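Questions regarding the structure given below will be posed in turn.
With one protein chain removed, the remaining protein chains of the complex are shown where they sit.
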Amino acid sequence: MSALRGIQLNKSYRHYQVLKEVSFDVAPGECYALFGPNGAGKTTLLKILATLQTPSSGRFEVMGLDGIRDRNQVRGILLMIAHGSYLYGELDAVENLRFALGLRGLSPADREIKIALDRVGIGAFADFKIRYFSEGMKKRLSIAKAMLIRPKVLLMDEPYSSLDERGMKIMNQFIRESTQQGAAVLMTSHNRAQSAEVAVKAGVLHQGVLHEIDVKELVAAHELF
Amino acid sequence: MSALRGIQLNKSYRHYQVLKEVSFDVAPGECYALFGPNGAGKTTLLKILATLQTPSSGRFEVMGLDGIRDRNQVRGILLMIAHGSYLYGELDAVENLRFALGLRGLSPADREIKIALDRVGIGAFADFKIRYFSEGMKKRLSIAKAMLIRPKVLLMDEPYSSLDERGMKIMNQFIRESTQQGAAVLMTSHNRAQSAEVAVKAGVLHQGVLHEIDVKELVAAHELF
Amino acid sequence: MIRMIRKYEDWFGVAGGICIAVGLYLGLAASPPDYYQGEVVRIMYIHVPFASTSMTAYFVMTAASLWYLWKRNPIVDNMAHATAGVGVFFTAGALFTGSIWGKPTWNTWWTWDARLVSFTILLLILIGYLMLRTFIEDKEREARYAAVLAIVGAVDLPIVHFSVEWWRTLHQPLSVSPRGIAIAGAMLFPLILMSAGFYLILTYMVGVRTQMLYLQQLLEAKKGRLLGEVHL
Amino acid sequence: MNFFSVIRWLAWKDLISEMRSRETISSMFFFALIVILIFSFSFSMDQQTAKTLMPGIMWVAFVFTGIIGLGKSFLAELQNDCLENLQMNPIPRGAIYLGKLVSNFLFMLIVELILFPLFVIFFNLDVFDKLPLFVLILIAGTLGVSAVGTLFSAMTVQIRAREVMLPILLLPLIVPVMIGAVEATGSVLSGESVTFYRHWIELLVVFDIIFTIVSFWVFEFILDH
Partner (left out) sequence: MNFFSVIRWLAWKDLISEMRSRETISSMFFFALIVILIFSFSFSMDQQTAKTLMPGIMWVAFVFTGIIGLGKSFLAELQNDCLENLQMNPIPRGAIYLGKLVSNFLFMLIVELILFPLFVIFFNLDVFDKLPLFVLILIAGTLGVSAVGTLFSAMTVQIRAREVMLPILLLPLIVPVMIGAVEATGSVLSGESVTFYRHWIELLVVFDIIFTIVSFWVFEFILDH
């Protein structure tokens, strides 16, 4: 069975076809890494899968559910970590976590929250307003959120951006754990080296078309596109 | 003589000291590359040198002029290429160039503008509104602007970001030309390989302190910070 | 400078307290009631000092702002900031006492009179000034923008002062003007005493507040240096 | 998941953020104060006209102030792409609408309740025996404005000329609410018997109900494709 499956997805903006017949398949416990030049349509694809945009044609399935028809159920399965941190500036780190979890009907114990914050290395900033967080700290808080939600399908748009080297290690550690527990991960990236550490499948999106490539090529190839 | 010299620069934000006694020296014809983790203060340093912010203490000199006292003259010598493209969405490429040059009292011939646009590879988009430009195209237009202004001191904040591989080559070509004509270049970067091609000096900004390093280390070192 | 404030401010406070105590006694008990306003006139001994100190406070704020833009001395900015905060208090006081005075004399708490409105505008500018300061993160920029606002806002000052001359309306005209002094001696003395007391208190409050803002800034800088050591 | 807990979480988040920064309420309050002063001065009124115009001035000031608050409501959600996050969470759209409506309604009402005594003083009104009626009218009018306003705030925040489009779209629609509120307020002030202005209050309530239900229902199409 596949956890996340795209079937001939197309997407056009007014003047421009961004995605052309994109099909792919990510099984539970797999991590799929997506590459491509700027403006290739990676973010667009992720937004479609996150039910934020509709494809012009084609469809996709999440844990066997239709991504468009059953989108309300799909939303409960998916979690996206993107460029935006989805955090509120005036709330502190713990309050932001509580809010995000509350929307999903979860209310973890203080101790659980504390552990998650410590694991991503920002335990000391638990009661800092997000307004004073640096980009890297926000990204780490997003990891903590994902740790607490434990989604079955994780979408990540450039997970390594704005993280320093220790931060990237934490991120990969988290991805490895999630896949071990059976989650499917789809990430876009410009960082071949880091992605190669966790990905078991890879693809390049170029001029709207998705080409699957061997993960070994990620490190070996001189140029991907 | 030095083209750009920082002397014990300090900068604190309300809760945070970003730069600590930063001193450096760039001679005419040299390219200096600045590295450091996120939030190290690289952009802050560049903004101070571009007379956009004042240092909390310390001073800097541009072609022998005091950067704070004589800032109006200094502004005529410097040019900064930063994350923001400094372009107006409703004007087209040529109009944007004319405006930027007009503010500096320059009015180049149509032919000169055309040549510059062709050299950065966007000659075909000369009469496109900037609103429809991609990030990479905007960055290329900034290079064309710098080509026409020919400043004596160039500040560049992450010049390679949002450029594709051909774009990076054009950028390095331009930097090499500028330094050959005697300009001083100070750039920040996260891309060691590209910077190593043009830089003759390098430094790492870490926890507010600037450490000079050998340019050879840029490619060789496993971790810079 | 902060030392100087430290050293003298208490004297201002004490002297101001004494002046006001004596002034209140003379004004409320010892002075004669007014020819046609009767006992009500006694509010004058509070209203007029409140009003003139608030005007002075704005004036001082403008001067400090100019000085700051010229010399860029952060303490001067603290002083301007302090004066604004204290100024809001005095301005509100003048409005409040004026309002109370208005009820028996004009038979209304409030009327759309030129002085009243221009003075209310002064209060709004002061509050806007304080709000502006809370919305800027950068200390230096905060000081600069606040100073600019204070200077542009100072245009309202002459309007408040001369409004009673330019628009002849309900409010009492200037009693001390080029045309002479229009007030009885027995009322003048307590009024002068009260005014002196208010001015001293104004100085005292500004001193205390300036010090507080200055120390707060020191503390933040210190915290900044400590936080600078903490890294992920 | 749970409809009402989502509403509670959303309102909680907005109220806590506001308690921290006090940005919205304080700026709405002073804006209203200034608008009232400007109006009163521009219409250079004697005591009598002042009293007849007072309901109009009051409601125009309230509505403009409300627009300020409404404009900021969803703008805050744009900050870190939080709106996208709400969109892709598995929560009913109607709950998002109601959660936002609660906070917008409360902000407006709080400001109005602070301003009302000032009106009483400025305009020398005699209202003490009819206070409950005034509060009823305030609540009814405010609900009408914030019901449509919340919908349009979510809509305009996602388009280009957002600052202008909110008033341009909202104002014409709430004209009936304003007329009802102005007439009812005027009648209560002039001491008419309830039977004369009952229908205005009924009109207000009817509009409240219609606007809330319709907005609740169409809100889904604003946030979802």
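Going in written order, the chains are labelled A, B, C and D, and every chain counts its residues from 1.
Please note the rule applied: contacts are C-beta pairs under 8 Å (C-beta built on N, C-alpha and C of every residue); 3 or more make two chains touch, one makes a residue touch a chain.
On a predicted model such as this, the values are computed, not experimentally measured, just so you know.
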item	value
Among B:Gln73, B:Ser161 or B:Asn191, the residue in touch with the chain that has been omitted	B:Gln73
Those residues of subunit B which, in the complete complex, touch the missing chain	50-54, 71-73, 75-76, 78, 80, 82-91, 95, 99-100, 102-105, 129-130, 138
Where the unshown chain meets subunit C, residue by residue	69, 117-118, 121, 124-125, 128, 131-132, 135-137, 140-141, 144-145, 147-149, 151-153, 155-156, 159
Touching residues on subunit D - with respect to the absent chain	23, 27-28, 30-31, 34-35, 37-39, 41-44, 49, 53, 55-57, 59-60, 63-64, 68, 71-72, 160-161, 163-165, 167-168, 171-172, 175, 178-179, 182-183
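One rule holds for everything that comes next: only the chains that are shown with their structure count from here on.
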item	value
Chain ID, smallest distance between chain and overall C-alpha centroids	D
From subunit C, the most remote chain by mean C-alpha position	A
Where subunit A and subunit C are represented by their mean Cα positions, the distance between them in whole Å	57
Separation of mean Cα positions, subunit B and subunit A [Å, integer]	33
Multi-chain contact residues (two or more partners), subunit B	15
Where subunit C touches two or more other chains at once, by residue number	none
